[in-house]
Every structure is written in structure tokens, then in C-alpha cells.
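See structure below.
One chain of protein is taken out of this complex; the other chains stay put.
On to chain A.
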């Protein structure tokens, strides 16, 4: 059944009793045309576009936990297209366009809010770098406005502009940047895929990948053997482990990234704001909580919880940038496991095993990529050809050195991106 304003009112009048679960809970079939390992944002959107764009409906998504339990339900929900290297630039541009039609396409309210993203700068050198980035964004067909100090003050009057150490020189405004409700994105794609016949199977961990004569034959799971002609690995922080089941060693190290939310407050921060000195960024959720975060903890980890030093760093940066935040109380903090690559850019590619595909390496920026990654990965799995906007996300770029995309120019070390 579809959603509409009328239905919300009607259900409100009748005690909200008419809502039904929006996807089935099927038993796994013995065989599918394709299975997707991992029911995060990327796995679900891949399944949705396989069904919708390529008519592949005899497929399953295998999720070891529950839908929304991974990074797709843990991130700070920033959606943007402000990359500047060829490869990344066209991909995120395409993904943002899919965001702009997602709600109509899925008939699902993901609360996508293009409230504008402002990246602050604090020196002449940083201004030059942001001017260059802004030009690349405009060349790509997206939007960017270079704000001077007074320009930023109009949007964000509450910042400490005259901080002695890090005065604010200006900011790069990306008006189409913003946030979305992360769980809703997972649920919307799950519902859309299910409606087209995709089996979404939760509590089903893949424990092995069956390969015969260089071809994939299916997977071993905690709910039995499932045969499949095509298998896609889309497991974010667990990519290294699942790829090892197919004998692969990936250019990935898993790291923990933390995030924080305060108690609910009246509207105070209307945009997404990032500090240019020290890693800190913030937005306010529709419930009123200030949602913010910083850098990864820097050491490899699968713990999905972080340590105190990074918490302190994030709080220091917050107080430096907007001293008013000292009045707010932090309610919760949590962590997620990030699949970090040596150049900070992702991988959407075939593997040496026929029929086995991989989509990984999203580092801490894969939420905004959910529609674009699913669209391009589905294209690759269905047709065997790379989809143009994601054609540069090759696995072999690390071996050959051709086409590395180190957006921040920090070098070949997994934790520096």
C-alpha cells in the first residue's frame, strides 16, 4: 500500500491500526539468480535497482543481523556532492541527483533535507583550496558558493569568528548538500525491493563462498546453502573477512568512527557545518538533537565503540568553533566500523572469480553514496559492464598505481583518509 498525507490523517483517526509490516520475512530459497551479501544501505539499494532497472527479481539480500543495524543506521547522515577528483566527482554528482528523486521513486519519506552545507576555512591557503574545489563542483554541474567572512556570519552568526588561534576567513557553501533520515533510507529501499519480489533475509550470516573452476556457485550461510549464479559482496566494515572466504586479500583496513548526539533542543543550527581546523562537523536532527562527529580513532578496530582521546578532540573542536555548544548535554555516543582504503576512495568492481562482484571501501563517506553505489553496482552485476559514473572505482588501481583517487592528498595509508 502506498503512503500519502491522506493516509497519515486517516490512520491517525483510527488509532494507527492499519499499518502493516512493509517487507516480508521469507525463508531462503535453495537457489537464486543473484544474492547480495549484506543488508546495509548499499546492499539494499543494489537489490532495488537490480529489480527495478534490470528486471532481476529472483534475488535475495542476506543480512547477518537486522536491516539498519550496520553503518547505514549509525552514520551522521550528511549527503553532499563536493568531491573534485575525476572519478569521485561524477559519481557523487550522479548519486546526489538520485537523492533528489528518491522519495518519489520509493514512495517513502526519507526526510531528505537540502539545508546547505558550509565548509569553513581559516587561512588564505585554505581559501584557495576551497575556491578550487568549488570551481570543480561547478564544472561538474553542481552548486558551490564561496562565502567571505561576512557572508558566513549571515548564515552562522553563532560561531566564534575571532578565535585567536583559528579565526574564520570564510566558507564554501554547497546549497544542495544536507541530511536525511538514515533508517528511513534503509527501510525505503528494503520496502521497494521487497515489493518487486526481492527476498530480504535477516539473521542469515554468510560463512563461506562456494567457487568451482573459477566460477561462483553460491554461499554457505547459518540458514543453509544457497546457490546463486551471481554473488555481490556489500558488507562495509566486514569486507576483508567476507572477501577472505573467496581467497581475496583486500586493500582495506577496518577502523572505528564515533558520533555523538545531544539532548533535543529548539532549532539552533540550520545547516550542516564543518570546521576547517581539527576534524569536527555538526547538524541538527528533526528531533532537535545536535548530531556531530570528528575523525576515526586511527587504530584498526572492529569494536564499534571508540576511546576517550577522540571524544575529547571532538569536544575541544566543538567548543573552539561554537562556544555556545558547551550548554548542551551529550546524550549518547556510538561507533561504526569503516572500510578504509589506501586512497580514501571506494571500489565497485568484478573479482577474479567469475560471477563474484565487490562493492566496498566507502571509508566514512558511504551514506551519501547509497543510491549511486546501488545503481552502479546493480548495473555491473546485471550487465557485466562498468556503469560510467563509477567506472573509475577499480580494484586494480592499487596494484598498477593508475587512477588512484587520493582526494585529500594524504598518501598511501589507510587511516589517513
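Going forward, a residue touches a chain if its C-beta (ideal position, glycine included) is under 8 Å from a C-beta of that chain, and two chains touch if they have at least 3 such contacts; residues count from 1.
Following the convention adopted for this analysis, contacts and distances are computed from a predicted model.
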UniProt names the one chain left off this complex as which of "Energy-coupling factor transporter ATP-binding protein EcfA2", "1,2-phenylacetyl-CoA epoxidase subunit A", "Sarcosine oxidase subunit delta" or "Xanthine dehydrogenase family protein subunit M"?
-> "Sarcosine oxidase subunit delta"
Considering the complete complex, of A:178, A:342 or A:389, the missing chain is touched by A:342
For the chain left off this view, which of A:112, A:230 or A:414 is in contact with it?
-> A:414
Can you work out which residue in A:88, A:254, A:283 or A:376 touches the chain that's missing from view?
-> A:254
Of A:58, A:300 or A:333, the residue in touch with the unshown chain = A:300
On chain A, the omitted chain is touched by residues 238, 240-241, 249-254, 298-303, 307, 309, 342, 398-400, 412-415
